[in-house]
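I'd like to ask you about the structure that follows.
All protein chains of the complex are present and in place, except for one that has been dropped.
Our next item is chain A:
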Amino acid sequence: RDKPSAVCGVSAEARGCRGYRAGGGKVSVEVLDHLEHLALVDFRDAEGVERLQKAIQFADQLHEVNTNGVEPMDSVLEDRCLYLREDDVTEGNCTKELLENAREKVEEYFVAPPGNIPLPKLEERETFLQGSQ
């Protein structure tokens, strides 16, 4: 059974394959780079990385609780009834209002950059992570 992940939602594969914890509670450069790609954050400097590692260690205290044989709870709503709505059209038709939020628009379309521009590879990027252990 998966133990709750300290870093929300990082997959088991990511944890397993990438050597999530490379001894001494340190987070590997690989994982940090992966996180920068996924969440588009920038750890900026050693202090930022250190803060992340401290946060992980703090959250890891959860592992001290014995959860053998206990069904994981993923929502405090688990006993609530999921409300079912009738299939009626009750919303929409507010194009003007929605487009007020758009910095750029073309004939009632939102405008976005051309496709996903992936973060360049670690070696090609100016980041604190480059060349670190």
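Quick note on the criterion: contacts are C-beta pairs under 8 Å (C-beta built on N, C-alpha and C of every residue); 3 or more make two chains touch, one makes a residue touch a chain; residues count from 1.
Methods note: contacts and distances are computed from a predicted model.
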item	value
Protein name, per the UniProt record, of whichever chain is missing from view ("Glutamyl-tRNA(Gln) amidotransferase subunit B, mitochondrial", "N-acyl-aromatic-L-amino acid amidohydrolase", "ALA-interacting subunit" or "Exosome complex component RRP43")	"Glutamyl-tRNA(Gln) amidotransferase subunit B, mitochondrial"
Option from A:64, A:86 or A:123 whose C-beta touches the chain left out	A:86
Chain A residues that touch the omitted chain in the full complex	8-11, 13-14, 34, 38, 40, 74-75, 77-95, 98-99, 101, 106-116, 118
